[in-house]
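What follows is a short report on a single structure.
A single protein chain has been omitted from the complex, and every remaining protein chain is retained in its original position.
Let's turn to chain A:
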Amino acid sequence: MEKLKKKIGSFSFWNWVIASIIFRLILIYFPKNLNLSSRPEVSTPLTSFRRLAEGYWLKQSSMSPYAGSMYHGSPLLLSLLGPLTVKRIEGQPNHLLYSLVSVIADVVSAMLIRATGRNLQFAYLRTLESLDLVKQIEGSELRSSGDVAALIYLCNPFTIVACVGLSTSPIENMAVILCLYGACSRLIPLAAFGWVIATHMSLYPAILIIPVIFLLGCGPDAPPRKLFLQRHQQKGVLNESKLPHGFSWGPIIHFAFWALVWSVYVLVLCGISLKQFGGLWEMFKSTYGFILTVEDLSPNIGVLWYFFAEVFEFFRNFFLIVFHVNILFMILPLAIRLHHRPCYLAFVYVAICSMLKSYPSVGDSALYLGLLGWFVNELSDMQFSLFLFCGYVGVSLLSPVMHNLWIWRGTGNANFYFATAMVYACLQIVLVVEGVSAMLNHDRKLRRLLTGKLQDVKS
């Protein structure tokens, strides 16, 4: 990734964007044998295109889209994207319109990431200025983190595969990014909308409410508040204007109100579209219920499918609780430790979710890898980044091979494929842990610089 970033730096941003779009279009026009839409890495039971088409077909033939256990997505997605699954243009690839929608979603997400990244960088520079640390940091070059993040998101093979493989994850990712963008640029209704839609579509983004509250309450990422106080106390002059704002409740109440409005709106829409087929309860049961009780044991890049295929039936509930609580348990410690950096907190949450969720796909990885680009400057001295990069490349090459050996040739074994999933989980763990400690180290470095400077001043 480091290499990638450096390479990108020398090229113009827009060239890369156009190149990635053209690459996507070429893949879309590629003959049918690419068959990405049924790869287990791309299409999970939640994001699969074929299941979406099946749900739409069931709905068209006046049955509940949740009849049977095929479709587990949102009914809104069904009414928005469903017609695109059957619409065909003569002489064009089968699902051209649908693919174009995903390409557009990807580009929009990239643009939002870029805007948010610029926002973050601006905030970062301002805080450095207020701490008079610009010179020290300037020594190591500052990269424009927004551009880097947007390009990582657009050119990441994971994103491209998820987009061309017709999964719904580009749209889910866009909702998450919309939420973060709205919160960063203080567009509260937009943030609430993104949060509600993202939660509605895949449940896990619900925990993003904590970073969003911090973002709205005390502004974007900054070094710990203590540092500012220390600095000003040492200086003797308490300059109120240079201090970051304290926690303000106004925007949060505003956010809560909008979140309520949007969720009522979404529920009413869902209720209308499911009126004749069992209503909302049916929807919750086969979307959130399906996510929480890992019912579908078809292989994916996570570890839960094999675990629940093997675990004894009477332990199943216990382990279901343990694995889901694992996500929840980490929320509070992370929130306490990283509360001054809400965007980073959001990144860590997204990464943890994509690691521990019941049906992960590469689209989720694409999202957190894209968000990682925001913190290029802060994480510049992260450990193991080369190891991680090689690990990701290795796993993404080995995993399809093992899947092929097991499923198609019949010469391999489920364990081989599971081993790659295991390695992938470990890589993500290393990424999260190292990322968090690198960010904490960065804060420490700032403090050290500050105290060193103070001592200089004193002496």
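In this text, contacts are C-beta pairs under 8 Å (C-beta built on N, C-alpha and C of every residue); 3 or more make two chains touch, one makes a residue touch a chain; residues count from 1.
Heads up, the rule we're going with is that contacts and distances are computed from a predicted model.
Only one chain is not pictured, and the protein name UniProt records for it, out of "Cytochrome c biogenesis protein CcsA", "T-complex protein 1 subunit epsilon", "GPI transamidase component PIG-T" or "Rab-like protein 3", is "GPI transamidase component PIG-T". When the missing chain is restored to the complex, the residue among A:Leu334, A:Val362, A:Leu379 or A:Leu446 that touches it is A:Leu334. Only one residue in the set A:Ser12, A:Ser38 or A:Ser248 touches the chain that does not appear here, and it is A:Ser38. When you scan A:Leu187, A:Leu297 or A:Leu449 for touch with the missing chain, the hit is A:Leu297. Of the listed residues A:Tyr124, A:Tyr181, A:Trp258 or A:Phe323, the one in contact with the hidden chain in the full complex is A:Phe323. Contact with the chain that does not appear here is found for just one residue of A:Leu76, A:Leu187, A:Leu280 or A:Ile429, A:Ile429.
Summarising the interface, chain A meets the missing chain with residues 38, 40, 50, 53-54, 56-58, 61, 63, 67-70, 295-299, 303, 305-313, 322-323, 326, 329-330, 333-334, 337, 355, 406-408, 410, 413-415, 418, 422, 425-426, 429, 432-433, 436-437, 440-441, 444.
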